[in-house]
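Every protein chain but one is kept in place in this view of the complex.
After this line comes chain A, so read on.
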């Protein structure tokens, strides 16, 4: 049955519907892969095979009864452990939430279950989604299934959705949820040869998703094809009255409207993304992408996004500022970890609990955020960053007067080795240099696998679209996918 785990969302959905195999067979196959890879890859914080089986049985029963199976009927997925799942431990990969079992279900995960998907387990991630390598997880880092040619050194699967990307590449799931605050879907997708889209801010409800930076956090699908992402995004998205920032718009039929014909479309190439000392492989890949999109019928033009170089510092003010406040609720009073030393008063309990419960990167960002919001610094940092954020949005708005989508690399390099950047937060933060601007502007952006580096590691191209135009992004993604013919997968060593 192992070949079932090679299938993606569309193939499983269609196969179950056609009766080529049962949903339970699919769930069994993926459950087995999850269990077999857990020790080596650490992609899941917990596996929930019984949930996957239960959903599969329900799908098979619905099929037997001749009922509609839903957009994701029979598809087992991995759930990033940032989404609250009813009575199933939800940790955000932190010690402070270890053992926490929400008595509620996030809107996005509920939407997926309603669409017929089942849960294989809760995927590992960077702690509170803060990181680009999965090394900040309290539950140990995820190991990428990819290895450099001729090397056994463990590589980063990207972050923060590194459990999701590793599980996809290793065929532990056909699709997984991700969340993207500054690149957390796109960068891990690029590092693992998988596909992921961050939709327009507000497309997917944030209700029940552990918050990192509220004005940036956005859930999205990760899978192994553009079509699979389109299907899953349709299932995840939708207006949610419980989220005041949710978009009150109907969910388009992205899958049905997929088209790789880009005739009449204009693709913008931002000159500011072409940086000094940029990896030649990345430059070549980008040029290749331009050629593919031209081949698909698009006109390609140069555009300017003049405030690009301020995006990263802006992001690293706004995101920590919001995080410092969002994470204040983890105080040991009502749920999660409580560290109450002998004779401790309330302040002592806060200090002890948070010292023990948060990892170093989380603490770093809380400190940065607290600093930039404090009296005397607020205007110089936070207010200024908000102004720059507006300028960055205006850059995009102006560029989109001339083009329909923007093409850029997803990351400046291929996957790096675990431990390579761990002591240097700044070079770690540089990983987000191409992904952060779209996050700040709330725009849809996706990463599509486009080729391999000379070391045999996947590289991704990024497409950024206009607000609400996920279709344009997906279509350009499909055009690249069809031309790149990316079929590489990691050789199984686990």
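As a convention for this text, contacts are C-beta pairs under 8 Å (C-beta built on N, C-alpha and C of every residue); 3 or more make two chains touch, one makes a residue touch a chain; residues count from 1.
The working rule: contacts and distances are computed from a predicted model.
A chain of this complex does not appear here, and its UniProt-recorded name among "ABC transporter ATP-binding protein", "Aspartyl/glutamyl-tRNA(Asn/Gln) amidotransferase subunit B", "Putative spermidine/putrescine transport system permease protein" or "Acyl carrier protein" is "Aspartyl/glutamyl-tRNA(Asn/Gln) amidotransferase subunit B".
Summary of contacts with the chain left out: across A:28, A:60, A:234 or A:331, the touching residue is A:331. Residue in contact with the omitted chain (choice from A:9, A:211, A:267 or A:459): A:211. Which of A:25, A:243 or A:420 touches the hidden chain is settled by the complete complex: it is A:243. For chain A, the residues touching the chain absent from view are 83-84, 90, 92, 97, 100, 102-104, 106, 206-211, 213-215, 241-245, 321-322, 324-325, 327-329, 331, 333-335, 346-347, 350, 370, 373-375, 378, 382.
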